[in-house]
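Not every chain of the complex is shown here; the ones you see sit where they belong.
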Amino acid sequence: MWSQQRIQLPAMERGFHLITDRVVEALPDLARCRVGMLHLQLLHTSASLTLNENADPDVRHDMDAFLRRLVPGDLPYFRHTLEGPDDMPAHVIASLLGTQLTLAVHDGRLALGTWQGIWLGEHRNHGGPRRLIATLNGEE
Amino acid sequence: MWSQQRIQLPAMERGFHLITDRVVEALPDLARCRVGMLHLQLLHTSASLTLNENADPDVRHDMDAFLRRLVPGDLPYFRHTLEGPDDMPAHVIASLLGTQLTLAVHDGRLALGTWQGIWLGEHRNHGGPRRLIATLNGEE
């Protein structure tokens, strides 16, 4: 079985957000898939998708705090500065973390570890709504 | 053809470990797959999977040495510190390198380049055994 659909996420503030439930709710066909893969791809270049801890919000805080310091906005050699000091760091972080993710599906559910969740990384100050395309392939 | 199974890796010490042979040995169905994709997903958030050099162990040493300095454990703004100074860096590195990997399959084998191997990154001091889920999809 193949199933593909677009998911729109509302505007979120800069930082990391747990979106596992939103993604699963948008994909009713997941329940029919016994074994498969779910591919998620953000359609943007200044936000990211990653798998990380689904419990303590401090992990999301610390990840963002680390990355803001790793890629500051005022590096003197940056040329792509027209859209503001949060833009080029957002592009860098999008490539460091990635904008697409493939996840195992087992018995109608995402086969995530106990502590794993899907994170959206919003790396712009005002990124607006974000779209992603979800492609499910599997065996019923 | 679809095939899915869990693979358990024994506890390994902090650093990077070549696991290509372990993965291939755990997947007898791979030999029947003419063209396909193998998806590997760690079920943890403080270890990583990456493709890198399969020969000189110094590459694995240097990667670990670099990442330990890039993400130190004693950053004053880290809040998620209850599990020790190796925990939050492990979460950061897991997202920088990723915890899932999709690999091309050709003629019953992983279609890796001559120098490519699958690395497990263990980023905790005492991470214990690590589980991954392998999903193979292809044409016989």
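Order of writing sets the labels: A and B. Residues in every chain begin at 1.
Here, contacts are C-beta pairs under 8 Å (C-beta built on N, C-alpha and C of every residue); 3 or more make two chains touch, one makes a residue touch a chain.
What you are looking at is a predicted structure, and each value in this text was computed from that prediction instead of being measured.
> Enter the number of copies in the whole complex; the displayed portion holds 2.
My count for the entire complex in this file is 3 copies.
Following the convention adopted for this analysis, only the chains that are shown with their structure count from here on.
> When the centre of a chain is set as the mean of its C-alpha atoms, what distance in Å lies between chain A and chain B?
Here the centre of chain B sits 20 Å away from the centre of chain A.
> Could you pull out which chain B residues touch chain A in their complex?
Listed in rising order, the residues of chain B that touch chain A are 2-4, 37, 39, 41-45, 70-71, 75, 77-80, 88, 91-92, 94-96, 98-100, 102, 131, 133, 135, 137.
> Going by the contact rule at the top, pick out the chain A residues touching chain B in the complex.
So the residues of chain A touching chain B come out as 35-37, 50-53, 56, 58-59, 61-63, 65-66, 70, 96-98, 101-106, 111-116, 119, 137-139.
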